[in-house]
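Apart from one protein chain that is not included, each protein chain of the complex appears where it belongs.
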Amino acid sequence: MPDFTFATAQYDSGDWDSAPMVPANIIDSVARYTGIDVASVGAIVPLGSRDLFKYPLVYLTGHLPVRFSDAERSTLKEFCARGGLLFIDDHNHDVDGQFHRTAWEEVARAVGPLKDLPNDHALFKAFFRFPDGPPTTSHELNGWGDNLVHKHLQAVLEGDRIAILYSSKDYSSEWNYHPDNKRFLSVDNTKFGVNLVVYALSR
Amino acid sequence: MTTPRERLASARRAFGLAASVRGVGVAGASALAVLLTATLVDALVGMPMPLRRLILPLAVAAGGAALIAEALRRIRPALRASDEALALWFEQRLPSLRYALVTAVDPQVASVPPSIMREVEETPLEPEVRRATRRLLLQPLALLAVVTLALLAAPDGAIARVTAPRAGDALARAGEASRAARDPLATIVVRVVPPGYTGLGATSIDDPSSVTALAGSRIVVEGRGDGVTALLESREIAPAQRDGTWRIAFDVPPRAAGLRLRGPARERVLVVESYADSVPVARLDAPTRDSVLRSARGAVALRADLRDDHGLADAAFEYIVSSGAGETYTFRSGRVGARAFAAGAREGRIEGTLLLDTLRLAPGDLIHLRALARDRNDVSGPGQGASETRTIRIARADEYDSVSVDPMPPTEPEKNALSQRMILLMTTELRDRAPRIGSAAVERESRRLAVEQTKLRKRVGEVIFVRLSEDQGEHAHFAGDGHEHGAEKPLDPDQVLAAAQRAANVDPTRQLEGEGDETPVVAINKPLLEAYNHMWRASTELETANPAGAIPWMQRAIEALQRARAAERIYLRGRPPRVVVDLAKVRGTGREKSAPPAREARAPLDADRAARLARFDALLGSIAADPLAAADSLLLLRLSLPGSDRAAAQALDAAADAVRRGGDVTAALQRARRSLAGAPVRQDGLSPWGR
Partner (left out) sequence: MRSPADRRIPWERVARGVALAIVALVLLRTVLAPDAAAVPAVHVDATDDLSAQARDSLVARARAGDAVTWSGEVAAIATVAEPLRDPSARTTILAVSDGALALGDSLGAIDSLPAGGGAITASGLRGPVRVGEGRTGASAAAPMPSTPGRVLVLGRVGWESKFTIAALEEAGWSVDARLRLSDTVRLTQGDARTQALGAQAVVVALDTALGAEASALLRFVRAGGGLVLSGEAAGAPSLAGVAPARPGTRQEGGQGAFDAQEPLQALPLRPLGSLRAESVVLERREGTITVAARRVAAGRVVQAGYDETWRWRMQGGASGARDHREWWSHLVAAASGAPTDGGRGTRAGTGALPVGSLDGSAPRATLVQRLGPAVSVAPPTPPAPRALPAWLGIITLILLVAEWASRRARGAA
């Protein structure tokens, strides 16, 4: 069984599969840059099921309001306490949007309040170095969403470890293309995804 | 002219009255003596509250007993004394009568000679009556006066401590002033005033080691004497001094903190801790489940139950309507069914109606519905609680043949998984007990479990049967089912199951893959079928009294039920495209290299545990020499605990209290040690490898 399988969280209140190519793209990058034994296909895991614990790194995105059920909330709390990391990306990249508002509220209810992650955090040098913090995406200023460049990611820490990582930078749009098309890019924009995976696998 | 009998009757009344007054006096003196004694004992040794609560009933009982005794011994004989007896009593005390009075009232003497009558009339009886009455009343009334004066001389509140004991009266104990002159921290009283929005009254605690109060409460610490200063964490609090009493008031801190009280003679620590007001709990009773509607018409009934620990303020239903697709989503939100609650309402209900026609919904739109409730917390709140969210979606026209247009199915798999887990636990327990209870008992219990297992299997079978029958009725499809449409005889459950198994087309004892392009109907029913088959194998093993053999099948059944349960959820989209990355092709092709920095070590879970144990060990040595200092050390140790370790905090509080009280503190210290060090781990038998 591979050491690492990229998992996408399935939740019932929103469009959880709004960025279907992200998993393949991250898997591709992990294989390109590292020797991590990664599964060639991503997994989909219901947020409220016990299967969540099979995947200590889980990706969650969407545009619509996020409302966790009681089961999802308690499972997520336990997931974080045991050592899991949930990466939430706002596909709207809109801090006034319903995804942002409801996701923050639900994370606060389930695990704790999100706070700015310093841009010199270990996450930004876990594999590649991002001295200025989270890399900017081409979608942040694309006219949709809040049209802001978001300086920080937010996180809920368990001790000194990230348990929930929240992004308003819309990596879901940035990474949502077929990995074969990566060859057309002069700079690989999924490198931060490798950092995320290496961080989750080592911290 | 009064006859001798009338004179004796008058004397009898006087004696009866005097005896009655004496009885009341004796009773009062007895009751007051009990109170006086208790006050003195309390002043000397300080009686605990339960004992003080007994004093007043005891005093009343003593008074009552004394009154009954007096009634039997004096009042009743005085009132019932016969003329002859009274005459003899007077003759005894007035020899000059020379039996004239006895003769005058003797019923056997038909006519009393006038000389005798004259002699009786000439002899005054009243002085004797007065003398006797005085003797009767003097002693008890004097005693009553003495006891009353003694009680009146007692300090304010000292008597109330025994007559009407209440929490917080420790400072009123007799002799407290002189004790406080030596040590103003000898006794303290803590008053907790909860925040106004709770509507709760203040409570007092006598001489506590720790106090827990609702966040936002005001804490007032009082003691007799003067010269006390206070430090809460690093903040100094000036005490107010009035009428020989010092008083320190502060708001309860958000985290557990130690209030260090410093007196002329010593220090004392009081642990103060707050607890948060819980947010309201909201339960959405209607709608009961998520739904997908064919059209946005009609009304949705809304109903929610609400609860709060200190009182609800208001509540409403909140809805968010999401419209759009891709990057162009718009959102609208609103509230319906809002209601405000009267002060003190801890439970409530809101009801409302969501008119879909007025929401201008389009196909594909989503409504998120939930109930929101706020409490009256004006200190750290208001606390807001929310119910689970229900999602209502307006289906698109091209979705009508999908299962997602049906309401969310009931959660039988969830219930069945729970039941199966219970049977599994019982079977595991039976397997573990088997060597001890003998084969006959194992067989008996195993068969009993087999019956339960069979019942559960039938229930799952019925679920599958109902669903597959419904699918037939609605002409629903599932991949590869081979089902032919048309007028057919309804299948019985076994036939349905057999058909479904053929449809699954795999070994029923193996896990069925839920992947691929199957419809949700198959995704739900396939795992149920698997569970059904695994249950059959489990019950067979149980029938043959082999609980160990049944366990793996039960585990597989649970796993299959869980997959069925997951498959029952309605998600808003189908499965995303399945992209397989050619790892061999891309492996190591990344052009950019990296040199990750060294990983930083994770901190131990409780790095201070060993230090706490050492502190506990060290303070044990000081208990005998200075118990009050040791109690303070225990409280400071308790403050160093992680906030989550409630059990250890309580054990240390109890140990500090026990040490402060004195006596045998072994049990309390043992509990404290165990809470700090953890329960010992026992291993029977010795390992050849050592530890």
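All chains are identified by letter, namely A and B, in their written order; residue positions are counted from 1 within each chain.
Keep in mind that, in the parts below, a residue touches a chain if its C-beta (ideal position, glycine included) is under 8 Å from a C-beta of that chain, and two chains touch if they have at least 3 such contacts.
Computed from a predicted structure; not experimentally measured.
Colleague: For the full complex, which residue in A:Arg50, A:Arg109 or A:Arg129 touches the chain that was left out?
Modeller: Missing-chain contact among the listed residues: A:Arg50.
Colleague: Given the contact definition stated above, which residue among A:Pro23, A:Gly48, A:Gly62 or A:Gly84 touches the chain not shown here?
Modeller: A:Gly84
Colleague: Which of B:Thr428, B:Thr454 or B:Thr540 sits in contact with the chain that's absent?
Modeller: In the complete complex, the chain left out is touched by residue B:Thr428.
Colleague: Tell me which residue among B:Gly227, B:Gly298 or B:Pro552 touches the hidden chain in the full complex.
Modeller: Result: among the candidates, B:Pro552 touches the missing chain.
Colleague: Hey, which chain B residues sit against the chain that's not shown?
Modeller: Interface with the chain not displayed, on the chain B side: 421, 424-425, 428, 511, 551-552, 554-559, 588, 593-596, 598-605, 607, 609-610, 613, 616-617, 620-621, 666-667, 669-670, 673, 676-678, 680-691.
Colleague: Can you list, in ascending order, the chain A residues touching the missing chain?
Modeller: 1, 3-4, 33-37, 50, 53-54, 56, 79, 81-84, 127, 198, 201-203
Everything below uses one rule, namely that only the chains that are shown with their structure count from here on.
Colleague: Measuring centre to centre with CA averages, how many angstrom lie between chain A and chain B?
Modeller: The answer is 41 Å.
Colleague: In their shared complex, at which residues does chain B touch chain A?
Modeller: 290, 320, 322, 327-329, 331, 333, 366, 368, 370, 386, 388-389, 391, 562, 565-566, 569-583, 586-590, 592, 594, 596-597, 599-600, 602-603
Colleague: Inside the complex, what are the residues of chain A that reach chain B?
Modeller: 8, 10-18, 20-21, 23-24, 27-29, 31-33, 35, 38, 40-41, 44, 46, 48-51, 63-65, 67, 69-70, 92, 97-98, 102, 109, 122, 125-129, 144, 159-161, 173, 178-179, 188, 191, 198, 202-203
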